[in-house]
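Of the protein chains in this complex, all but one are displayed in their positions.
By letter and in written order, the chains are A, B and C; residue numbering begins at 1 in each of them.
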Amino acid sequence: MSITANEEFRPKIVAFCCNWCSYAGADLAGSSRLTYPADVKIIRVPCSCRVNPMFILRAFEKGADGVIMCGCHPGDCHYSTGNYYARRRMALLFSMLDYIGVEHGRTRVEWVSAAEGVKFSQTMNEFVAKITSLGKNVRLEDLRCRK
Amino acid sequence: MKSEKKQAEMIREISGVNPYKCMKCGKCSASCPSFNEMDIKPHQFVSYVLHEDIESLVKSESLWKCLSCFACVERCPRDVKPGKLIDAARQLVVRQRGETYLSPDEVPELLDPELPQQLLVSAFRRYRR
Amino acid sequence: MQRIGVFVCHCGSNIAATVDVKKVVEMARLEPGVVHAEDYQYMCSEVGQAKIAAAIHEKHLTGVVVCSCSPRMHEATFRKAAEKAGLNPYMVEIANIREHCSWIHKNIEEATEKAVILARAAIAKVNLNAPLKAGESRVTKRALVIGGGIAGIQTALDIADAGYEVDIVEKTPSIGGRMSQLDKTFPTLDCSACILTPKMVEASAHEKINIYTYSEVEKVTGFVGDFTVDIRKKARSVDMTKCTGCGVCQEKCPSKKAPSEFNRGLNNRSAIYTPFAQAIPNVPVIDREHCIKFKTGKCGLCEKVCQAGAIDYTQKDEIITEKYGAIVVATGFDTIKLDKYDEYAYSQSKDVITSLELERIMNAAGPTKGHLERLSDGKPPKNMVFIQCVGSRCSDNRGKSYCSKICCMYTAKHAMLIRDKYPDVNVTVFYIDVRTPGKNFDEFYRRAVEDYGVNYIKGQVGKVAPQPNGQLLVQGVDLIDNKQILMEADMVVLATAIEPDPSVRKIATMLTASIDTNNFLTEAHAKLRPVESPTAGVFLSGVCQGPKDIPETVAQAGAAAVKAIGLLAKDKLMTNPCTAKSDELLCNGCSQCANVCPYGAISYETKLINDHGIREERRVAVVNNALCQGCGACTVTCPSGAMDLQGFSNRQILAEVDAICR
Partner (left out) sequence: MQEIINRAKELLADGTVARVLGWRIGDLPYNPEPSYFETAEDLEKNFVYDGFCGANLSKYMIEGSKLEGKTLVFLKPCDTYSFNQLIKENRVDREKAYIIGVGCKGKLDVEKIKAQGIKGILSISGAEIEGDAETLTVNTLYGDKTVAYKDAMLERCHVCKGKEHMIFDEEIGESKDTKDADRFAEVEKIEAMKPEEKFAYFQKELSKCIRCNACRNVCPACSCRKCVFDSTKFDSAQKANADSFEEKMFHIIRAFHVAGRCTDCGECSRVCPQGIPLHLFNRKFIKDIDEFYGDYQAGADAESKGPLTSFTFGDVEPGVTGGRR
């Protein structure tokens, strides 16, 4: 991890957003013109419980520097229980990533409702800042994937 | 002398107030205990800053009639806080006169046990920026 | 290999101002599978849609990517357009380059780069899309209306008149809602009860309408066309089939200290009560908290005096389970709490009241029998002050950011009625703006000023201070005269902001209907679908969606009814084809997926499987497409990857990930 490169370092960030709350929250951030860095790219999934740990590892493998998953607040899941399962899965996955020495903070889960455009943009701003401070992901990247 | 525009910006910066949020309800003036002694009324502070007429604001009676009771700050429904605007204008004047203001670590030395607590608090309110 | 067409929308300048759309087109052309790319001003317009159709025909497209606004906005539009042109609608994907890109980024270079990447991800996904076919599900021809106020009553009447069964669930003992508490209505000043009561009677007499009062929705499962709802009928302690509504029990009840909800707590009612004389049903309930029989076991007077033998202390809450095709939410509003507005002395003086309390005071059936008098000493007031926008239009954390919309009109009404009935009372209104859009509304307000001599002052009140002599000292400002005003008043009326009834939060959660920061239910589209919730099969009626006066509420109630009728009129609904699908060859039959399925959509069958020449009986998962809602919980639980979600398959999502990280 070079510190000097940090100045021009623009992180690659993948955000998985559930269709019903968080994706709508991101839409609201958009229609409220609440800015966050362009480094965040959103992938729409029906529910946070659709997010396979494999997707997250794959993103890192391909050179993502941070992965964030957003879903409805616990209790508000459009499918009633999806985010509860997602919460357990991610709790274990994140703990494992921590365990194998991936910098803490490269992954994050945030519950964002359709009304929380402000929270969405704040979360993304924070997350981008965090990833920028952590620098390039080198611990999980498959170097063959680097261009 | 800096331009009026600069000064208006300074006031906004010092006060942290966005005068565009004002909806001209007048609750500040309705709350003000010094209203009758003021030539420029609290609700008008906002327009003076918006119109960048800082000269008039600085020269006004009101500048020194405001008691910093902050009733207007408390009650403003739009978070515009005219009291902070006039406070900032006073700051501007103080700074232009070249008077230095205290840094927090100088304060303990100057403390006098006779000094009423309220004065300290109000001084802090006024000069903390 | 797919043949993909990419269509980049300018959205006027919404996208084109920040995203170099030509560049996006150019870059999209380089992506695998792309055989066509173009941009256009408004892709969602007829011309734009025609361009997509033309390209599908001419270039024999098998997939379409539209780079435009959020898929939540126009995915359906573009899918329909593609379908019309002969393409499977599920071969269309949207790259959201407006809400997620052009609207939030300022730097053109950055925004364009991001738009290119988002387009790339959508193209990568479409490359793996497969045509999907929607299934069908049945529609239960019955509607549920939650809330029995004017909105709910009107919706129910309209739906019932169209020939469908409707159930109204009302949490209080009677239907009627807020409107039943009002005295007169603007702008015609006709009496509220006179126009509402006939509707209440009509609803209760309607053969297609079934009313559950003193009941609450407990649980909602299912989906559009096929909801299953548990309704809790709270124990009324009075047998509805026997009660004749004679009212003797209420008269004789010795416990008369319960604050009357109907009169906003301004006076008391008995423990056995009907909220008001015209209540429907005219059957009392026993408020068990205040009933002596329930508190001590003694008393039982009502039972003794009831000649019909209707009193039943042993009654229990009852759960009714019913199926509905459509649900209309009409939960209405309440006024906000004023504990954060100490400067108006609401909690300090009985003579500072809310407008809704004034309605009760003015009403002949109210706590003062319709006489305008001070609640502190019963004296008639000489000077009255109305304060507008109390808690409305606030961007601090004390009040609501929105305009409550109805206050300007009802204050003009109150002022006028008072000046009419008590010409010697001086009425002063402090206002910020007088907002009276509406037919005959401004004329109405002007009459208050011009014909009735109401003193309107542009300016706010800073403080109301109760004086030792019982007077209220009002300190306000007249912004036109640029003068501060100090005046004494006998009564102060606060135009208190309204907010959605607190019960709506729980209901919204049960319905998985979205709600905004102010607890108003969100409409599917702010302009184009104002009476529908984004959750299919759920419709919005009245103030639960946003502040409204009575005519607007009735209009919206009708609109919601029409939408519900439109749904109920269908025999079958097309279901979402983006459901889970199990690959028989990979399935272990381990049952883990069924454990996490919230819809019970997964079952297991023992099937003869031919796995590359190995024929054997295997236990494999089977998904019921009518039940599956496509959440994907099963897909992640499945260790072998046999379970996949159509439309959001593992490979599709991984392709998006790869495209973004490329």
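FYI, contacts are C-beta pairs under 8 Å (C-beta built on N, C-alpha and C of every residue); 3 or more make two chains touch, one makes a residue touch a chain.
Please read these numbers as outputs of a predicted model, since none were measured by experiment.
**Q** The chain left out here touches which displayed chains?
**A** Result: the unshown chain touches A, C.
**Q** Which one touches the absent chain: A:Cys21, A:Val45, A:Cys72 or A:Met90?
**A** A:Met90
**Q** For subunit C, which positions touch the chain that isn't shown here?
**A** 583, 585-592, 595-596, 604, 611, 616, 619, 637, 639-641, 644, 649-651, 654-655
**Q** On subunit A, where is the contact patch with the chain that was removed from view?
**A** Residues 53-54, 57-58, 61, 74-75, 81, 84-85, 87-104, 107-109, 139-144 of subunit A touch the chain absent from view.
Definition applied: only the chains that are shown with their structure count from here on.
**Q** Centroid from C-alpha atoms only, then distance subunit A to subunit C, rounded to Å. What do you get?
**A** Those two chain centres are 31 Å apart.
**Q** CA centre of subunit A versus CA centre of subunit B: separation in Å?
**A** Whole-Å distance between the two chain centres: 44.
**Q** So which bits of subunit C are touching at least two other chains?
**A** none
**Q** Using the touch rule from the top of the page, what residues of subunit B touch 2 or more other chains?
**A** Residue numbers touching two or more other chains: none in subunit B.
**Q** Can you list the residues on subunit C that touch subunit A in the complex?
**A** Residue positions touching the partner: 70-73, 96, 98-101, 103-107, 110-111, 113-114, 117-118, 121, 509, 512, 514-517, 522, 534-535, 578, 596, 598, 629-633, 635-637, 645, 648, 650, 653-654, 656-658, 660-662.
**Q** Within the complex, which stretch of subunit B touches subunit C?
**A** 21, 23-32, 35-36, 41, 43, 71-72, 75-79
**Q** In the complex, go through subunit A and note every residue touching subunit C.
**A** 12, 14, 19-21, 23-24, 26-27, 29-31, 33-36, 38, 41-47, 49-55, 58-59, 62-64, 75-82, 85-86, 89, 113-116, 121, 145, 147
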